[in-house]
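Complex shown without one protein chain; remaining protein chains in place.
Moving on, here comes subunit A:
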Amino acid sequence: MLETPIIPSADYSKVYEPAEDSYLLLDLFEQIRCELSSKRYAHSVPLVVEIGTGSGVVTAFLNKNILPKALYLATDVNPHSCVIAARTNSHNATSYNMDVIRCDLTSPLLTEKVDILIFNPPYVPAEKVPEIPKDDKDPRWLDLALDGGPTGMDITQRVLDSLHTILALKGEAYILFCARNQPDKVVEDFKKKSPGKWDVTMEIRRKAGWEMLSVYKFVRLCE
């Protein structure tokens, strides 16, 4: 079993503490390690982007254990996360190939460059998606990591809608869902919008407390 990255002195009132959802992603990447490391992407150095990196545990795990020769770019809207994620990475893995930027999803990234996208979204159904706090000291930064609107899909749906502009050809996205997001229906609708252009599979599923979590892989097959 691969080691879970150590997160040095994080303040979990400011950044999402790794939980069952984070560990489900780590377990999945451990399971498919050989497949990932033998795969040929559009470029010889794959660009791995993690949206909403939080503590940075997933990116650090991949950089350390799964694809040490990839280029990593982690994003978060939370200013505390940007600092902590970079620190988590350098504490556990090489830092020459990793950077963090503060942004909404992937908004400043050049289109169709990402070979591997990872997203553990704010998937919890909640009345609405919280507004972005104006001040770094605001205690509500954490809410952004959790609340995803009425079906918990508000943010994930935005990523799915722009997935064809984010991913390079043959690029793949690993996105986490909870059962209340109705992932089967989401995937069906997604495939209907662009028939034949995507291969979507459920990669792992696990009960975590009263939640049923799953990770789906979306592979971009063609233009």
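Operating definition for what follows: a residue touches a chain if its C-beta (ideal position, glycine included) is under 8 Å from a C-beta of that chain, and two chains touch if they have at least 3 such contacts; residues count from 1.
We adopt the following convention: contacts and distances are computed from a predicted model.
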item	value
Complex member absent from the view - protein name from UniProt, among "Mitochondrial import inner membrane translocase subunit", "DIS3-like exonuclease 1", "Multifunctional methyltransferase subunit trm112" or "Regulatory particle non-ATPase"	"Multifunctional methyltransferase subunit trm112"
Among A:Asp104, A:Asp143 or A:Glu203, residue touching the chain not depicted	A:Asp104
Contact residue for the chain not shown (choose from A:Ile132, A:Leu169 or A:Leu221)	A:Ile132
Residue numbers in subunit A that touch the chain omitted from display	43-45, 47, 69, 71, 73, 77, 79, 82-83, 86, 94-97, 99-104, 107-111, 113, 132
